[in-house]
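For this depiction, one protein chain was excluded, whereas all remaining protein chains were kept in their positions.
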Amino acid sequence: MGTDTPGIPIGGGIEAGIDRTRPHATRGTYLEVVHSWIVTVDHKKLGILYISYALVFLLVAGVEALMIRVQLFFPHNTFVTPATFNRLFTMHGTTMVFLMGMPLLFGFGNYLVPLMIGARDMAFPRLNAFSFWISAFAGLLLYYSFIGGVGLAGTGSAPDVAWFAYAPLTERAFSPGHTVDYWAIAILASGIGSIGTAINIIATVFCMRCKGMTLMRIPLLPWLYATMSFLTLITISPLTAAQAMLLIDRYLGGHFFDTQAGGSAILWAHFFWIFGHPEVYVLILPGFAFANEIIPVFSRKAIFGYSAMVAASVGIAFISTGVWAHHMFTIGMTSFGNAFFTLSTMLVSIPTGIKTFNWLATVWGGRIRFETPMLFSIAFLFQWVIAGLTGIMLSISAWDWQLHNSYFVVAHFHYVLVGALVFIVFAAIYYWYPKITGRMLDERLGKWHFWLMVIGFHMTFDVMHFPGLLGMPRQIYTYEPDRGWTLMNQIVSIGGFIQAIAVLILVYNMVHSYFRGDEAGPDPWDAWTLEWSIPSPPPPYNFAIDPVVASRRPLWDLKHPEDPDSAFE
Amino acid sequence: MVSSCAAWGATSSTSIFSTQSTPATEVDHLAYFVLVICALIFIGVSSLLIYALRRYRARPGENVEPPQVFGSVQIELAWTIIPVLIIVTLFLGTARVLFSVQDARKPASALDVIVVGHQFWWEFRYPQYNVITANELHVPVSSPAFSRPTFMKLTSADVIHSFWVPSLAGKTDLLPNRVNEMWIDPQETGVYLGQCAQFCGMQHAKMLLRVYVDSPEQFQQWIANEQKTQGETAVTMQASLSVPGRGNAGQGDPPSNSPAARMETVAQPAGTLQAINAHDGKLEFERQACINCHTVAGTVANGRYGPDLTHLMSRDTLAAGAMPNTPENLKKWIEDPSIFKPGSLMPAMRLTERQDAQITAYLLTLK
Partner (left out) sequence: MSTIPLEHVRDEAPWRLPSRGVIAMTGLIIAESAIFTIFVAAYLYYIGRDVSGPTPREVLEIPFFGTVCLLSSSGFIMIAERAIEHGKMAAFTGWWAFTILLGGIFLADTGIEWYKLIVHDHLTINTNLFGTCFYSLVGLHASHVIVGLIMMLVVLVCAVGRKVHPQHAARVKVLAMYWHFVDGVWVVVFSVVYIIGR
C-alpha cells in the first residue's frame, strides 16, 4: 500500500499520487499547545479557530432565538420584559450575521482555499491572524455589553435597536445609553477583520496558485470565495462608513441623521442596505461554493457547466450591488424607484436559476450516494428553490407593501439563511471534518441530526410564513390574542426546540468522533480536488512537493488515467 | 395553497387576503397571480429533482463512474431565456399595480388626513375640519355609488414608524422631516385593525391601530363631536361625578361603579375635604404637568407631546390599543403607565390616590 514508505509511491492507478502518510500526533505540554494556537499564522489553525468561534456563537444566538420563541408562545406572555426581548432579537440577528456567519465562512475559506489551489498558506499569514483576533475581540466586546451597565438581569447595555439599527432611533436623543455604541464599535471592528480576510483571499487565489492551475482550472470553491471577498470589500465598507457617521452624530454632535437639523432618516436606510443586501450574498456565495464541491462528488459527475457557474456567480455578485432598496419599498420612494428595484431584484434570479439548474443537471445522470453530506445538500437544493421563490414574491414591490416587516420576511430570510446556508454548512462540516481532524463523523448520528433538522426547520419556517400573511409584524415582543396568530406561533416555537436538539446531536457527534471516530485517511469520499491528496489532518506545510495540475479535477486524472479531464479542457 | 390562504384570511382580522379597499385588493389579485406562477415553478423544479434522485441513485454493487458531462451551451441558454420571460411577465404585472396605486390621483371628494407618528401613539389631523385626535382613525366609507377615498399624508415626530392596516392597504412608513402619502377607499363599514410595522423602540409592539370606517352620517356625527371643545362642555361638569377609588371607599365598603354610586357624595375619612368630582379633577389636571404634554381643546392644556385628550372618552381603547378604555384602566394608567406599557414616554406622575381619582373623574367627562 506504500503507506509508511517515504518517498516513492508503489504501483499506479488510484494509489499513486495520494499522500498516504499517517499524520503524527502533536506533542507538547498543555501550555505549549495553547500558546501555539494563540500565536499561529497557519491558515489551517486559524480556520479551525474561526469555525470553533462561530459554532460557539451559533449556540449562543440559538439560545437567544429559543428565548424569543418562548416569549412568543402566548399572547401577552411575560417570559421576558419588552426591553430584554428587544435586546434578544437585536443580538440574535447581529450575532448570527457577524459573529457566526462571517467567521464560519471565512474559517472554511481560510482552511480550504490554499489547499485547493495547491498553496502552502494564505498570501498574508500575519494579516490572517490579525483579522481573526480583531474579529474575536469584536465578538467579546459585543457580548460584554450584556454586563456592561446595569447587569445581566436587566441585560445591561446590550444593543436593542434591531440588527439594522435604523436612525434616528439610534441617535443620542432616542438611545441615550450605550447600546448603540456597543453595536457600532463591535461591528466596525469585526468589519475590519472581514476586509482583511477578504483581501487575503483575493491575493491568495490570484497569486498563490500552483503550477498549471490557471484561473479557469481552479475549483469552484476558490472562485466563489474570491467573488465573495471582492463583494465583501465593497459591501462592508459602506457599513463602516455609516457606523462612523453614526458615532460622529452621537459623540461629536454631528447631524448626519439628525432630522431636526435637516438630516435624513432615509439616508441611513440607504447606506445600511447598500451594505445589507450584498452582505447576504457574501453569506450565501460560500454556501454555493460548498454545494459546487459536494454535489458533484456524491453524484460521481463533474459539475455541469463550470464556465456558466463562474459567470453566474460573478453575475450574482454584480447584480446584488444594485438591488438594495428592495428593503425600502415602503419608505416612500417614487414609483419609478420602486419599479427599478423590483426589476433589478428579479434579475438576480436569472444567474441564481442558472446555478440551481446546473446543480440539477449535475445530479442528472449520476450515481448518487446518500451519505450525510449529500442528504444536507439535497435539502439545501429544495429549500433554496423555495427561498428563492419567496424572494421573488418579496421583490414584487406592490405585494411587498403588505409583506415588508412582517413574519413573511422573517420566514423568507430564515429559509435562505437556515434552510439553505446552514444546511449546506452542515453538509460541509460532514464533508471536510474528516480532512480537518482525520476522523469520520458518525453516519447514524448524522442521519438523526439531518432528519430532526428537516422536521424542525419545516415546522418552524414553513409555518412562519402564515402569521406574516395574516398581518403579524416582526420585532414585536407580544401580540394580541384576537389576531389569529397564536397557534401558528406555538408550532413555530416547538419546531425551534426540535432544531436545537438536532444541533446538539451535531455538537456531540463532533466531539465524540474527534476521539472515537473511524480513521478517515486522505480521501474518504473518493473526491477529486487537491485537498484530498494529502494526509488527514494535513501536515503544517500542506504539500510535500508543490503540485502541478493539468485540469480542474487533478485527482480524477490520477484515478482515471484512461479518461482524464485534461483531454477535454 | 391559494384557497387555503383565502380560508385562513377569513379567520384573521388582519389577513392581507381579506381586503376591503382598492390598494389592498389590487395587491391581493397580484399576489394570487404571482403565487400561481411560483407554485408552478416549484412543482416543476422539485419534480425534476425528485425524479433525478430516484432514477439516478447509486445501486448496490455499482462501481463504474457514470459518463462525465461537462455542460451544454444550448441548455444553459434555454434556462436563461425562460426565466427572463417569466420575469418580464411578473414585472409587467407588478408595474401595472404599482403605478396605479402609488400614482393615483386624488379626487376632489377625498378626505384629507395627516398622520403623525410618535413613540408610541398615532396623531391624526383632519385639516378640512380642524380636528385633531389620536390613535383611532375615523374615515367615511367609500362605496362605488359615492366615492370618498381618504388620502393620507404621513410623517413622524421622532423616529421611523409604519402605518399598516392590512385589510385596507399595504404599509407606508412615517419618517421625521419627510412626508409620505398613501390612500384608502374602504368599501364596507366596520373596524379594521393594524399596528405599527417598523421597530420604533421599546413599545413598538403596543402601537396598535384601529380604523373605524363609518357611514357618511356616522362620520359627520363623529366630526361634529370632535369639533366641540371642552370649553363648551365645561358647563355640564357641575354634576359631581364621584369616582370610587381606594381613598374614598370608606371602611370596608367595596367600590361600586353603578350610576347611583357615582352620583353620591361618599363620606370621606376625617381630613379629606370634598368628594371626588370632575370639577376638582379639572383643576388638579391643570395644576399638574399634564397640560404640558396633552391638549384638551378649550382649556389651558395645549401640550403637543402626548395624544390629544379632548375627546378621550369617544375612544374604545387607551394608549394606542394597549388596553380597553375603562375607568379602572384609565386610573391605573395615570398612576403608572409602565403597568401596561413599560417604556412608554409618559412618566408616572407620582400622584396621590386622591389626585389620581380626581383627574380620572375629570377625564371621564371628556366625551
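We just call them A and B in the order they show up, numbering each chain from 1.
Convention: a contact is a pair of C-beta atoms (placed from the backbone, for glycine too) under 8 Å apart; a residue touches a chain by one contact, two chains touch by 3 or more.
On a predicted model such as this, the values are computed, not experimentally measured, just so you know.
Peer 1: Looking at the whole complex, which visible chains does the left-out chain touch?
Peer 2: A
Peer 1: Of the listed residues A:Q71, A:T240, A:T362 or A:S377, which contacts the missing chain in the full complex?
Peer 2: Here the residue in touch with the unshown chain is A:T240.
Peer 1: If the hidden chain were put back, which of A:A198, A:V297, A:L441 or A:A520 would touch it?
Peer 2: Answering carefully, the residue with contact to the hidden chain is A:A198.
Peer 1: With respect to the chain omitted from the figure, which of A:A123, A:A162, A:I187 or A:L343 is a touching residue?
Peer 2: Counting the whole complex, the residue in contact with the absent chain is A:A123.
Peer 1: Looking at A:P75, A:G149, A:G254 or A:G322, which residue reaches the missing chain?
Peer 2: The missing chain is touched by A:G254.
Peer 1: When the complex is taken as a whole, what residues of chain A touch the one chain not shown?
Peer 2: Looking at chain A, the ones touching the missing chain are residues 6-9, 16-19, 21, 123-124, 195, 198-200, 202-203, 206-209, 211-212, 229-230, 233-238, 240-242, 244-245, 248-249, 252-256, 261-264, 267, 271, 274, 533-534, 543-551, 554, 557-558, 564, 566.
Following the convention adopted for this analysis, only the chains that are shown with their structure count from here on.
Peer 1: Cα centroid separation between chain A and chain B, in whole Å?
Peer 2: 37
Peer 1: Could you please specify the touching residues of chain B with respect to chain A in the complex?
Peer 2: Per the stated touch rule, the residues are 5, 8-9, 11-17, 23-24, 26-27, 30-31, 34-35, 38, 41-42, 45-46, 48-49, 52-53, 56-59, 62, 65-72, 75-76, 79-80, 83-84, 87, 90-91, 94-95, 97-99, 101-103, 119, 158-160, 162, 164, 166, 169-173, 175-178, 180-181, 193-206, 208, 321, 342-343.
Peer 1: Please give the residue numbers of chain A that touch chain B in the complex, ascending.
Peer 2: 81-83, 86, 160-162, 166, 168-169, 174, 259-260, 262-266, 269, 299-302, 304-308, 330-332, 335, 338-339, 342-343, 346-347, 349-350, 353-354, 356-358, 360-361, 363-370, 378, 381-382, 385-386, 389-390, 392-393, 396-406, 466, 469-480, 482-485, 560, 563, 565, 568
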